[in-house]
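Sharing a structure here in structure tokens format.
The complex appears here without one of its protein chains, the remainder shown in place.
Now for subunit A:
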Amino acid sequence: MAPAPMFARAMGLPARLALYGVICVALMVLDHRYDAMTTVRVGSASLIHPLQSALARPFEFLGEAGEFFATHGQLLREKRRLEIDRERLAALLQGYAALQSENAYLQGVLKLTPPAGSEPLAARITRVLPNPFVRKLVVDRGSADGVEAGRPVVDLTGLVGQVTEVYPNSSVITLLTSKEEAAPVQNQRNGLRLIVSGIGSDNLLEVRYLDMHADLKAGDLLTTSGIDGVYPAGIQVARVVSVEAPRQTPFARAVCQPIGHIGQHRYVLILKSKGGKP
């Protein structure tokens, strides 16, 4: 075993301090004045940065946990925001009430038993033709859904009108109140057959050319007779409001009120023929 050296061969501590100090100062000057360390920095950053982001990940979770210790001001701000939210939600809730009533209506529609030989197809009204002289609606069902021209259109309570034009994905419905529309009806009280037609008003129909001795009184309910082959029998159409005695003509005239809520819905039912295209 070699004897321990008599004198320490390593540099003395002050000398090493001076050496390292000079190295560090030189590095600082190089870095500051000459940007000589850019490549070193870039290289080390590419090593250190992934490590740094891996270490930061658990603290992102902790930061979320730190929200537990919210300050008073934060809570106040939060409260104000929630109050605004509540008002907004209340407004939304009103829309919800409207939706609920619509839903109830649609559920009633589903329970409606359609006349034999036809099945109902719910259709949403997309447009009302802006012509005051024709009363027509555009709905979102067309020939692709099996709609054919001439099919009757009803709502929950009674007859609404008839499909008059069919396009692939939409169709036009002429309302019963339209001036050129007419429907064969029967007085439910005594089976008297009549023809009721529109007069261009939203809530009035009339029976023209009524025999002046016909047994028709205010309050009578008129339903479709099913004779013409267009409308199935038994759909409620109108209730008689008044019967006017003839004046210059030999015929009396009855004014009726449609049973269907014409001009009040967003949905109608098209009674399409059974077994038609889907």
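Details
FYI, contacts are C-beta pairs under 8 Å (C-beta built on N, C-alpha and C of every residue); 3 or more make two chains touch, one makes a residue touch a chain; residues count from 1.
Keep this in mind: contacts and distances are computed from a predicted model.
The listed choices are "ABC transporter permease", "Hydrogenase", "Monosaccharide-transporting ATPase" or "Rod shape-determining protein MreD"; the UniProt protein name belonging to the chain that is not shown reads "Rod shape-determining protein MreD". Touch with the chain that is not drawn comes from one residue among A:L51, A:A65 or A:A245, which is A:L51.
Within the entire complex, the positions of subunit A that touch the omitted partner chain are 4-5, 8, 10, 12-14, 16-17, 20-21, 23-28, 30-32, 37, 40-41, 44-45, 48, 51-52, 55-56, 59.
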